[in-house]
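The other protein chains are all here in position, but one chain of the complex has been omitted.
Our next item is chain A:
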Amino acid sequence: MHNLSVYQWPLPEGKNGQQAVEILQKRVEQLGATKTGTFCVDCETYQSSLGPNAPTKNVFLVHNTEHPATTFAVLESGLVLVADSLLDIFMLKLNGAYNLKKNANIESKGQRYEQMDFVIKIGSVSIGPSFKGILVEVEYQPCDIPASCFDLMREFMQGFIGPSVQLPPQLVAAKIAEPYTPKDTVQQYLDHFNSLRRTTAAGPPTRMQ
């Protein structure tokens, strides 16, 4: 329901993932935010196997601890299905038509913070044991319309991320005057997951978009 932006945070020079997360956490705590548990957003990939000549299509199953009873299924076209978490079992029944892709599970996991009406989540992204990057999620709960409150969110985020945050994430910018939905969050994470899959953690720090 609420308005939310996810950013990738480039690793500072000479720091590993763990150290970088600690730097961010320290900054957020210095702002006076309180810890409110942990969070996890994970994504499983299912591949279609409809025949030797049919092109393989992916279906992504995303879970978000913010919506514990829900499974989001996302097609490559961007279509999002919001379903009961029983969908996971249903997908296993489709074994043969759709198969779980091995070693492709990716997740962003970390500390959740609250400060007044803001929620901050600092997640380190990993595929299995390998670290892929850091995602920072900032949510402003009272307002659903990104166009109305992005300036306010930017002021807040610049307080701990720094001046590199200027524009809303592409996906948010594309429909900035429409009410934000949990589907948009799933899409934002998925976009980041897909680009982080292609990078190696040791690679050059990517610029924040």
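Some points to look at:
In this text, a contact is a pair of C-beta atoms (placed from the backbone, for glycine too) under 8 Å apart; a residue touches a chain by one contact, two chains touch by 3 or more; residues count from 1.
The rule is simple: contacts and distances are computed from a predicted model.
The chain not displayed here is annotated in its UniProt record as "Mediator of RNA polymerase II transcription subunit 27-A-like", chosen from "RBR-type E3 ubiquitin transferase", "CMP/dCMP-type deaminase domain-containing protein", "Polynucleotide 5'-hydroxyl-kinase GRC3" or "Mediator of RNA polymerase II transcription subunit 27-A-like".
In the complete complex, the hidden chain is touched by one of A:50, A:81, A:97 or A:152, namely A:152.
The residue touching the chain not shown here, chosen from A:46, A:60, A:118 or A:131, is A:118.
Summary of contacts with the chain left out: across A:12, A:78, A:142 or A:162, the touching residue is A:142. Panel shows chain A; residues 1-2, 115-118, 140-145, 148-149, 151-152, 155-156, 179 of it touch the chain omitted from the view.
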